[in-house]
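Of the protein chains in this complex, all but one are displayed in their positions.
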Amino acid sequence: MTPADRLMRATLVVYLAIFFAYLFLPLGFMMVAAFNDYRFPMVTPWRGTTLKWFADLGNDPLLWDALGTSVVIGIVVVAISLPLGLAGALTLSRIAQRSRNLTYAVLVSPVLTPGIVIGISTILLWDQAFGLTGNWFIASFAQASFISAYAMLLFLARLQRFDPALEEAALDLGATPAQVFRRITVPFLMPAILAAAALAFMQSFENYNTTLFSIGIDQTLTIYIATKVRQALTPAINALAVVMIALSIAGAVAVEIAQRREARRAAERRARAAIAELAPA
Amino acid sequence: MNEARRRLGLGGIGLCLIGTGFWAVALIVAPHLIMIDVSLRPALTLSEMGGPKDHWQLANYLDLVLDPLSRGVFFKTIWASILITLVSLAVCYPVAFYLAKLASGGALRVLMLLLIVPFWINEILRTFAWQLLLAQKGLINAALLGLGLIPDPIAFTRGHTGVLIGMTYAYILFMVFPMYSAMESLDRNQIEAARDLGASWWRIHRCIVIPHAKPGIASGCIVTFMLAAGSFAVPQILGGVDSLWFTQLIYNRFNVSDWNQGAAYAVGLEILCLLFVLAMMRLFRVGLSDIAR
Partner (left out) sequence: MSGIFQARRSSVRTQRAAKAFTRRTLLARTASALTVAAVGPFVVSRGALSSSGELIWFTWTDYSTPDLVAHFEKATGIKVTVVNFGTNDEAINKIRTTGGEGFDVMNPSITMVPNYTDFELMMELDESKIPNLANMLPAFYEKSKDLGGVWQGKRVAYPYDWGTEALAWNTEAVTLAYGEASFGDVWKDEYAGRMGCRPRSALNGVALAFEGEGRLPSGSLRKAYADADTAHLVFGETSKFIIERKKNITMFWANANDYPIMFLQNGVVIGQTWDGPIFTLKNEGEPMMYMAPKEGALTWIDSMCIPKGAKNVEQAYAFINWALTPEVGGLMSLTTNYNSVVRGAEEFTNDQFKKNFQEAYPGDALERLWFYPPEGSQYTAIEQEYADKIMAA
């Protein structure tokens, strides 16, 4: 490492620290306000520490219903958007030739359609075709129409760096296209698949404009919060944020621990196998 | 086509086409056709429907073109969205590069987690938090005043600064992830080789990293631009007295029960944004083939 390298690294690390401070500033603010004994979600004036907003949170059945609906819609949207996004990406990158530009334009167009219009036009379509009024299932489809495009863009960016020789080699060796897809394409795409799943779930989870019109009498968490602003929000919402942050960190830590344990076991197995080979029969 | 058939198999092609077709027709084209139909009709009451006034006309579109207010707001929105995209690119590029090429496995997982956690909180909630942070008696002004950097509080949320800060924040993941994905496939040896041969970091980025990551950068910019132009919650909450977003105009049309005019504005926004993005892609020589190969 030259001094210039070290300087570059140090600058980047300082920059990352500032970046993550920016990222966590609103979170820290929300978390602190969740414990302030004050009717409004603020940190000043500080009127004493309390847990009553967490109790309020527990006493709000509508909120928990809404949260459940949000999670279910999020899962359904991931289940719809990932296959559609992948199908779109593969069609664009491998199948479509003359119609590629048109197909691309059609598939990314929902990203720049204002959400309110996707919501209203989707509900009109379902009413016309099936006589159905709004519900969470239709809202999932409305959301999937543009979330699939995010997934597709991630897949395309990754596929572009794909080395076709890998597939060619496998095909030449007699693998079926299905085997190639499962053993080569999917593992290569895995980072993009995970990123797309995370992005799709979060986009669904916080969507407002599209959901509002297509969901009928069901309520997602975002809709519930947004309608609550007619009266001033209380820090109960901040308490919810604290719970969500805690849960996601706990979940991630659990995954991390499980992965490390698995890695250690695999290493042990390899070591044992090596010892067994070395040991006289 | 033969190559596709060899690589995907007939069944694979079929599945891809069915998926793409369902998505394009049922989720995109059919709702769009309804929207266009609505945008071409005048706003009518129930008794007028099916009557002599109920026919296609261009009035709703002409209004968008001829009304200086909507035209002005439209161009301001596009300009602000470009600015947000550029700021976002500048803010996120070093992060994506660090994650893709410099962070070790364990650090990478932790940083990824740190990156995602803030976005588990609702956009609306985060934006409310920004509204309070950026207030005149908020934490940021208090810190700046305390450090003696400014004599009087800055009214962030009166002008456009609040929207810029809030929106850059809201779309960080959309910029970081595509860039990270593209950079990740860059061979680290290429950078090290260039470094060993004495290339400066600036040169390495310009000649190796950026060209390699161009599709990711383009994807990130396109999505961020489109999200910014189509955003509603952030400008509504953080937009000051001088800031009006085109989506707010569309929303207001729907709110006064003029769905038809609102649909026309929406179609207009969509077409012009798409044209703008295609023009930019041509200008920067990012072909669809770069992104969609």
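Letters A and B name the chains as they come in the text, with residue numbers starting at 1 for each one.
In this text, a residue touches a chain if its C-beta (ideal position, glycine included) is under 8 Å from a C-beta of that chain, and two chains touch if they have at least 3 such contacts.
Computed from a predicted structure; not experimentally measured.
Asks: In the full assembly, spell out which visible chains the left-out chain is touching.
Replies: Contacts of the unshown chain, counting the full complex: A, B.
Asks: Per the definition of touch given earlier, which of A:S70, A:T185, A:Q219 or A:N238 contacts the omitted chain?
Replies: Looking across A:S70, A:T185, A:Q219 or A:N238, the contact with the absent chain belongs to A:Q219.
Asks: Using the touch definition up top, pick the residue from A:T11, A:S99, A:T227 or A:Q259 that touches the left-out chain.
Replies: Of the listed residues, the one touching the omitted chain is A:T227.
Asks: Mind listing the subunit A residues that contact the chain we can't see here?
Replies: Given the touch definition above, subunit A has residues 38-40, 42, 59-60, 62, 120, 123-124, 127-138, 212-214, 216-217, 219, 224, 226-233 touching the missing chain.
Asks: When the complex is taken as a whole, what residues of subunit B touch the one chain not shown?
Replies: 33-34, 37-38, 41, 43, 45-46, 49-50, 69, 72-73, 128, 131-132, 135-138, 153, 155, 157-158, 236, 240-242, 244, 248-249, 252-258
Simple rule for what comes next: only the chains that are shown with their structure count from here on.
Asks: Centre to centre, by mean C-alpha position, how many angstrom separate subunit A and subunit B?
Replies: 16
Asks: Name, in rising order, each residue of subunit A that touches subunit B in their complex.
Replies: Those residues of subunit A that touch subunit B are 4-5, 8-9, 12, 15-16, 19-20, 22-27, 29-30, 41-44, 83-84, 86-95, 97, 100-101, 103-118, 120-122, 124-125, 128, 141-142, 144-145, 148, 150, 153-154, 156-161, 164, 167, 171, 176-178, 180-181, 191-192, 195, 198-199, 202, 205-206, 208-209, 221-222, 225-226, 233, 237, 241, 244-245, 248-249, 252, 256.
Asks: Can you name the residues of subunit B that touch subunit A in the complex?
Replies: 1, 3-4, 6-9, 11-13, 15-20, 22-24, 26-32, 34-35, 38, 91, 94-95, 97-98, 102, 109, 111, 113-126, 128-130, 132-133, 137, 139, 169, 172-174, 177-178, 180-182, 184-185, 195, 200-201, 215-216, 219, 222-223, 226-227, 229-230, 232-233, 247, 250-251, 254, 259, 262-263, 266, 269-270, 273-274, 277-278, 288-293
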